[in-house]
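Here the structure comes first, spelled out in C-alpha cells, and everything after it is commentary.
Note that one protein chain is taken out, while the other chains of the complex remain in position.
Per-chain numbering from 1; labels A, B and C assigned in written order.
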Amino acid sequence: MDFLRKLLFLPEQASTIAKEIDWLHYSVILITFAGVFLITGVSAVFCILYRSRRPRRPDERRPPGPTPPLWAEIGLIAGLFALFVAWWGVGFWQYVRLTEPPSDTYDVYVSAKQWMWKFAYPSGSHTINTLYVPEQRPVKLLMTSRDVIHSFFVPEFRLKFDVVPGRYHSVWFTATKPGAYKILCAEYCGTDHSRMRGEVVALTASDFDRFLEQDGGGGPGDPESMSANASEPSLSLRGQTAAAKYGCLRCHSVDGSPHIGPTFLGLFNARVPLEHGGEIVADAAYLTESMMDPQLKLHRGYGPVMPSYLGYLQPGEVSALVEMIKSLRHPPASAPLQLPANRTFPIPDAPPLRPNAQESSP
Amino acid sequence: MPQEPATNHLSVRAYVWTYAALLVLATGSWMLASVHVPGAVAIGLGIGAIKAFLVLGYFMHLAEEPFSFKLVIAVAAVLVAVFIGLTALDPLTRPALPNP
Amino acid sequence: MSAPAYREQSSIPLEAVPPTEPSYLDGGGLMGWLNTRDHKRIGIMFYGAVLAMFVLGGSFALLLRLELLTPDRTIMDANTYNRLFTWHGIVMVWLFLIPSIPNIFGNFVLPIQIGARDLAFPRLNLASFYVYLAGSAIVLGGLVLGGTDTGWTFYTPYSETTPDRLFPVVFGIFVVGVSSIFTGINFIASVHMLRAKGVHWRRMPLFVWSIYATSIILVLATPVLGLSVLLVGLDHVFHLGLFNPASGGDPVLFQHLFWFYSHPAVYIMILPAMGVISEIVPTFAHRRPASYNAIAFSALGIALVGFLTWGHHMFVAGMSTIDSGIFGILSMFVAIFSAIKTFTWVATLYRGDISFNTPLLYFFGFLFLFMFGGMTGVAVATQSLDVHWHDTYFVVAHFHFIMVGGSVTAFLAAAHYWYPKMFGRLYSERVGLLCATAVFIGFVLTFLPQFLLGNAGMPRRYYSYPPEYQWLHVLATGGAWLLGFSVLLAVGNLIVSLRYGRRATANPWDSRSYEWLTPSPPPPHNFPETPVFDRGPYDYELSQEEVYARAYPR
Partner (left out) sequence: MPAPILGEQYASLDRQAVTLRFGMWLFLASELLLFSGLFVLYAAYRSMYRHDFVEAVHSNTMAYGTANTYVLLTSSFTVALAVFNIRRGALRAAMWLVLASAALGVTFLAIKAVEYGVHIREGALPGPYYHFADAATLGGNRFYTLYWVTTGAHALHVTGGIGVLLWTAWHVPRGRYTAGYHPRFENATLYWHFVDVMWLFIWPIYYLV
C-alpha cells in the first residue's frame, strides 16, 4: 500500500483520518483507471477488427448493426450507479467525521490574514505561522479570517477547510506522529497567496507540555511571535478586558448571582432552558450565537433586552470572551488563568523535529 | 373594420373577471399583512403565485399557446425553486457558529 | 483503413444534387459579410473571432507554464502572474470555450441539420455576433487598462477590495452573456419551430440534440452569471458590501450564485463536444448509433441535472453538511448520463465499417481524455476525497481534461469533420493524423503530471511553490509547449488547405446525416430545393441514391 501511495505522489499519512481517506482514494483511482483503460482498449480493438477493407461504392447498403440488449444497458447503468452511490456514501460518512470533532478536543483559535497565520492557544500564548499541537490527541481549530477568504490546508493530514471572514469554521485532526508538516493556503487571496505558508509541528505529549509551560513567553524559535507574545495576556484575560470594554459585566455577573442576564459562572457546557421551550448546551457555538443574535435562543427567565454585538466585537474578542466564560467553572474560579500571564521565559530547547522539517516558513 | 376574432380567443368578459380576481387577491394579501397570522410568508407568496398564474394564463394567453410554451415556463419555474431552495438550505442548516 | 479510399466515390452525390447556385462564400463584398443574415457566414465570422481568442488565451497559458519552470521567479513577478492566470481563465472560458462549438459549428450546421433555410431569428443571430465582439472588446479593454487579479471566479470579498480595474471586465462578461442568451434563444426556437417536413424529434441528428440541450443552459443559467458578476462590480464601485462580512454579508452566498451558472457552464462547454462526437462516430463507423435514445435523452439529462450540482464546488467553503451531502449525490447522477453516452459511442463501433480519418483519431483522444476527466470528476465529487483535492492541481488537471482534452479535442475534430462542408476543400489527411497524435501526447504530458502534483498537495494559483514539486512542473511545461505547437500546426493545416486542398465532394465521408445532402460549400439558402425527409440521419442501411431520393422527393 505504501508503494501505491508513493506511486500516486501522496504525502505521508500523518493524521488518524488520512489512512481511511487514502483507502477510498486507492479504490476510486484504481477502479477509474481500470475502467478508462478497459473501455479505450475495447474501442481500439473494435477499430482494428471492424476497419473498412474495401473501397466505397455508392450503392452500398450496410447492416444497421446490433443494438445492445436492454438488460445489458440497464444492468451496466445500475451497476455503475451503485458504485457511485457507494463512493458517495463512504465519502459523505468520512466527510461528516471530518467536520464533527469529538468532545474532548484541544482547541486552538486560528486567524488568517493576508498573508500569515496566527494561532492562539487556550493558555494565552500565540504563535505566527507555526502551529504546535500534541500528537495522539484530537485538536480542534476554530478558524476565521480578518480580510479575505483563505484556506487551511495540510496535505499530510488530508485536511483542508476555507477560512472565511465573518464566520468561524471548525475543523479537527489528530496527528499520529511527531513531526513538522506544511500548511498551505489553498484559496487564492492576493499577491502573496503562494507564500502564505506555515507549519504544523506535532510534539509528543511531554514535549507539548514543556512547550505549554515554557510558552508563557513565546513560541520556540519564532522571534516575531515571541515579541508579540511577551506583552500579550492569555485569551481568558483578554476576555475579561473585552467584557469590561463592552459592558458585559453590567448585566452578567461572574460570581453566580443572577442579574439582568444569566451569570457567566458555570455557564459553559451547562444545560440552559430556553424561553421558547427546550434546552440547549451552552457550548462555544451557543455562546457565540448569543453574542450575535441574543434573541434567537433566549435563556428562560431573562428578558429580550440584550443588543446584538454583531459587527462590534473584533474576531479575536469573541474567542477571548468564550475562553473567559469557559474559565469560570464551578467550583468558583479556582484558576481562571492556568499560567502566569506576563512572565518571560528563556527560549526553550528546539522541539525534536525530523530533519526535513527544518525548512522555515516565510 | 373591427371583426370577430378568428379563433377561440378570450372574450372581454374573461379579461375583466381576471382583473377583478387580481384586485381581490391583492387586497386580500394586503389585509392579511396587517393581521399577524403564522405562515404569513407562505400565504403571501402563495397568493402572489396565484396572481402570477392568472396573469400568465389569461393576460399573457399562455393558456392558448402550445405545450412547448408552457414547458419553457415550467422548467424555468422549477429551476428557480431549486435554486432558492438549495441555496437557502445552506444558511438554514449551518452549524451555529455564525459570526465572530 | 485510410483516406484515399474516398477518391473512388467522388462524383455520385454531386450528380444527385448538381450545384446550380453559387456557394454561400461567393460575392457580397465586405459589407455582404458584415451585414449578412446568413447563419453560415455568421458562423464563419465567429470562427475567426473565437480562434483569435483561443490563440490569445493559449499564449497566456504558455507564459504561465514558462513561469512555473522554477519554484520562484522565472520571467515575471507575482502580480503579473496573478493577472495572467485570471486573463487566461476569463478569455478561455467566456471568449473561447462557451461560444466555440455552438456559435461556430452550431450556427453553421444546425439549421442544415434540421432542414431549415436559416435560424429562426437571423437578425438576432447577427446581433449576437456583434454583442459578442463588443463584450470581448470591453473585457480585453479592461485587461489592457490594468486587468484584474481575482481569478476568473471573482470570489468575494477579495474581488470587492482588490484595487484593480474590475468593473469593465465584469461588465464585458455580462455583455458576452447577453450574446450567449441570444444564441440560445435562437437555437431553441429554431429546433422547435423550423424542422423540415419529416424531421420529427426522433429524426433529429444527435448534434442538434446536444446543441438544444446546451441552449437550455445558455438561456436559463447565463442571466444568473450576468447578475452575480454585475453585483460584484457594483460592490467594487459603490462598496455596497452585498457579500462582505464587514456589513453582515456572506461571501459563501456569492459562491452559490456564481456556481449556479458556472457549473452548468461546464456543460455548455462539454455538451456540444459530445454532440460532435455523436456525429463523428456513426459517420466513420458507418452504422446507426447503438442507441439513439440513450444519447439524445442523456443530453437533456445532463443539461437539467447539471443545474442541481453546483454545490460540489463548495464542499470546503463552509457550506452546511446536509447541503453538501445533497449536492454530492446529485453530482453522481450527472456522471451516469456521461457514462451512458460513452458506452453508446463504443458500442456503435462494434461491427461497424470503420474508416480511420483525422476526426476519428481525435475521437479516440477525446474518449480517453474525457473518460479520465469524467472519472476523476466522480472522484473529486466524493466528498472526503475532495477535501484533500479541492483547489489543488488535481482539480486543475481534472477540469483541463474535460475542457481541453474533451472540448478542445472535439473542437478540432469538428473543425476537421465539417471542414469539407464549410469550405469545399479537403485538408491534408496525413498532417491531420500527425497533429491529432501530437495534440494527444502534448496534452497527456501537460496534465497527467498535474494530477500527481495535486495528490502531492500543490495548491492552484501558486506563483512560487515548494521545490520538491519542480520536476513535475518541468514536465508539464514541456508538454504545454508541445500541445501549443501541435494545435497551431493543426490549425495551420486547415488554413493552408483553404487554398491548396483538393476539392471536396458533397459527402466525402459517406455519411447519412442531413448536412451532407447539400453541395460543399452549401448555397446561400442551404438546400437546392426544399427537402422532405422520409428517413433518419443514420440510415446506413440505405444506399447513397436512396438517401437522396428520400430527402428530395420529385
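In the analysis below, a contact is a pair of C-beta atoms (placed from the backbone, for glycine too) under 8 Å apart; a residue touches a chain by one contact, two chains touch by 3 or more.
Since the structure is predicted, the reported quantities are computational estimates derived from the model, not experimental observations.
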item	value
In the full complex, displayed partners of the excluded chain	A, B, C
Candidates C:55, C:76 or C:253 - the one touching the absent chain	C:253
Touching the absent chain when the full complex is considered, from C:121, C:297 or C:333	C:121
Contact with the hidden chain (one of C:351, C:525 or C:550)	C:525
Absent-chain interface as seen on subunit C, which is shown	111, 116-122, 124, 181, 184-186, 188-189, 192-194, 219-224, 226-228, 231, 234, 238-242, 247-250, 253, 256-257, 260, 525
Interface with the unshown chain - residue positions in subunit A	293, 295-296, 308, 310-311
Residues belonging to subunit B that touch the chain removed from view	1-6, 9-10, 12, 15, 18-19, 22-23, 26, 29-30, 32-33, 40-41, 43-45, 47-48, 51-52, 55-56, 58-61, 65-66, 68-69, 72-73, 75-77, 79-80, 83-84, 87-88, 90-92, 98
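In this section, only the chains that are shown with their structure count from here on.
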item	value
Most central chain, Cα average position	C
Approximate Å spacing (C-alpha centroids) for the pair subunit A, subunit B	44
Whole-Å gap between the CA centroids of subunit B and subunit C	37
Subunit A, residues touching no fewer than two other chains	166-167, 169, 310
Touching two or more other chains - residues of subunit C	245, 250, 252, 318, 321
Contact footprint of subunit A on subunit C as seen in their complex	1, 5-6, 8-9, 12, 78-79, 82, 149-151, 155, 157-158, 161-162, 245-252, 285-288, 290-291, 294, 315-318, 321, 324-325, 328-329, 332, 335-336, 339-340, 342-343, 345-356, 360, 364, 367-368, 371-372, 375-376, 378-379, 381-388, 390-392, 452-453, 455-457, 459-466, 472, 510, 540-545
Subunit A to subunit C touching residues, read off their complex	8-11, 21, 24-25, 28-29, 32, 35-36, 39-40, 42-44, 46-47, 50-53, 55-68, 73, 76-77, 80-81, 84-85, 87-88, 90-96, 98-100, 147-149, 151, 153, 155-156, 158-162, 164-167, 169, 182, 184-195, 197, 310-311
Residue ranges of subunit B in contact with subunit C within the complex	68, 75-76, 79, 82-83, 86-87, 89-95, 99
